[in-house]
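Got a structure here, written out as structure tokens. Questions coming.
All protein chains but one are shown at their positions in the complex.
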Amino acid sequence: MTDAGFETSDLRVDPTGSGPNRSVGRGRGGVVLSAILPGVPQLLVGRWGVGGLGLIVWTALLAVLLTRWTRFAAGWGGPLDHQIASLTVVAGLLGVWGWSMFDVSRPAEVKRTGVGQWSLAAKAFEKNRIAVLGLIVVVCVYLIALVTPLVTPHDPATQASLVTARLVPPGGEFPLGTDHLARDVFSRIMYGARISLSIGFVAVGISVTIGTLLGAVSGYLGGWVDTVVMRFVDMVISFPRLVLLITIVALFDSNSIFMIMAVLGFTQWPGTTRIVRGEVLSLREREFIEAARALGFSRSRIILRHVIPNVLAPVIVASTLGIGNVIVLEAGLSFLGMGLQPPTPSWGSMVADGRDHLLAAWWISTFPGLAIVLTVVAFNLVGDGLRDAFDPRLRT
Amino acid sequence: MPLLEVTDLRTYFTTDAGVARAVDGVSLQLEAGETLGIVGESGCGKTVMALSILGLIPSPPGEIVAGSSIRFNGEELLEVKPARLREIRGNEISMIFQEPMTSLNPVLTVGHQIEEVLRLHRGLKRREARAAGVALLAEVGISEPDQRYDSYPHQMSGGMLQRIMIAIALSCEPRLLIADEPTTALDVTIQAQILDLLVSLQQKHGMALLLITHDLGVVAEVCDRVVVMYGGQVVETGTTEEILSHPKHPYTQGLLASLPGIGDRDVRLNPIPGTVPSAVDWPEGCRFRDRCSFAWERCAESEPDLLPVVAGASRSARCWLVHPDESSIDRAGKPT
Partner (left out) sequence: MVRRLLGAIPLVLGIATIIFFVVNLAPGDPALRFLNPNMTPEVLEQIRVNMGLDQPVHIRYVRWIGALARGDLGFSFTSNRPVLDIIKELLPNTLVLSATAIGVAFLLGILLGIVQAVRQYSLLDSVASIVGLFFYSMPSFWLALMMVLVFGLFAYQGQWFIQFPPSGMQSVDYAFLSPMAKVQDRLMHLALPATSLALVLAAGIARYTRSSMLEVIRQDFVRTARAKGLSEPVVIFKHALRNALIPVITLLGLYLPFLFSGTVFIESVFAWPGMGKLVVDSILERDYPVIMGGTLIFAMMVVVGNLVADVLYAVVDPRIRYD
């Protein structure tokens, strides 16, 4: 990363919005095609990553719209999550449509302006097929989480007849079976996605903010500040994190989703702090920081405007990987009965629900666990892909 | 029969940018006990050629193209079984490398790294191997060899490490020693010592030496014959004296012109303009023509063969200038 390599304007570049620009699929034909099936023109020119993503999102949302029209229409007057779901469908459809047409009609030259670090990384990322696959899964999981109220076949908390619909094996009316309280496992998994993703997102947001600031300050200032911060980091890292978490959650009786987010977030930061500090230490000696100091900028200005933007790449990687980590931890807390309280459907507590019925109904534990694995694998793939994309040594 | 006979060696690497023809049709011969210098800038394929001889080209991405031949003592090295090749390596053909600091394993004692070869190839027991190893250290001029034997590489200087590399290479009295820029990474004062050591040991043990270097001064001091490489090819061969006094290929002339002589401190050095092109796309025609001050149309049209400078002699050069057709053309200003 060079001082000149960082361009704030490039931050807005969609990480997948680049690729070989060929003339096929452009022009009027492309516009028409993208009006009918957005994403296809991009697929045709070999940009299968963005194209596939666009096409999948668009067709999925369209399918939701067509098959769940009544719920979609009713959604506007319903509870907040229904409104959000309906809004997501509309915004998603229009968004993909508009992006595809705009992308096709734009002349090729305008597209790649900067050759900064971000667009290089975006290009490298798009070449990494398995990482793009991970990104597609991540986007799909987010979409599911947003439109859940429109698509679930059953209400997650409503119990069917305990006599006839308890522990029903997968298939038919209940695609993934029912649990011991005759609730539909499939619907509960979809609702569980919301919990996992939002906790993952917010907790990592908190931890990244704390971690980046502490790491940057500690690395930049050095001296006793650095010593104190790093000793503290050592201490927190020496804890078996889970033990600390269950202690806090259990003793403070803090089972609200916000509390869980906060607790996870406030214990996640040491890793980020270490990474950022390491980067800053090497950055501190670089000429452009020297220059900023020579120009008489204040410390806080140098840290916020010059240091932090230059450590963003490793931080982004760490947070992507961190989301996976937090999702697993949250599931663990719920599994031990210390997470969100029933009947809130959380993947971890669903796995725990199935424990007592493992032999009679293997599906109760198995499918939520698979959902966790799939989501976390996707985040890890994206994180690994980003790391490779940001690493100039691997870029040719 | 020559000790080493390389014929039409081609070593290619598959890279993202295309196929890199690092060594592209090299032929050379080396008699027993002879010292042959391989000269050229970085990126000319010298090291790759040396590694090819020992079968040390990582594959993939590297590949020795069919039709190449490396005969050592009459044995075709490109066709022998891996087990036989390992028998030859370190035993009949040894190699020392450019970077002594990174060429020894940092976590093993230097003694261990010497002993390993002695026990493998000469079947010595641990105690015998130690005695032989200490004697070798003494032979390569390491003081207090008994103590040094148990040191780790990080406790030694580059010059000492190169001596140790030489000790390892000589431990089995090889018939051929390949030295890949053995002095480049060392301090100037150490360079001469190491070179002297190499030469004296070579004479003592009567082995052949293939000395890879970009330093014509070293060549002048040590070598019997010289092979000049450029662009993965041999561009000129001959005895050291002939090459140094009457270079025929403009590249050799360029290398000589860029060499500072003693006493002429007021004379400006004349470096060869430009850099070695990428092995992925060598220029069409003569590979040196972009940097050659004599290049004309013919150099772009077709690639010259390695042509004998004087019919029947061992001298040859890969340049249209030495072609019989061109001998009548007057090339004014050509340095000789």
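By letter and in written order, the chains are A and B; residue numbering begins at 1 in each of them.
To be clear about the criterion, contacts are C-beta pairs under 8 Å (C-beta built on N, C-alpha and C of every residue); 3 or more make two chains touch, one makes a residue touch a chain.
Predicted model, so just to flag it, every value in this text is computed and none were measured.
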Among B:15, B:42 or B:102, contact with the omitted chain is made only by B:102
Where B:28, B:48 or B:88 are the choices, the one touching the absent chain is B:88
Looking beyond the chains shown, say which of B:41, B:116, B:290 or B:303 touches the absent one. B:116
Name, in rising order, the residues on chain B that touch the hidden chain in the full complex. 51, 54, 56, 60, 86-91, 94-95, 97, 99, 102-109, 116-117, 120-121, 152, 154, 165, 168
Considering the whole complex rather than only what is displayed, give the residues of chain A touching the chain that is not shown. 231-232, 234-244, 246-248, 250-253, 324, 328, 331-332, 335-336, 348, 351, 354-355, 358-359, 362, 365-366, 369, 372-373, 376-377, 380-381
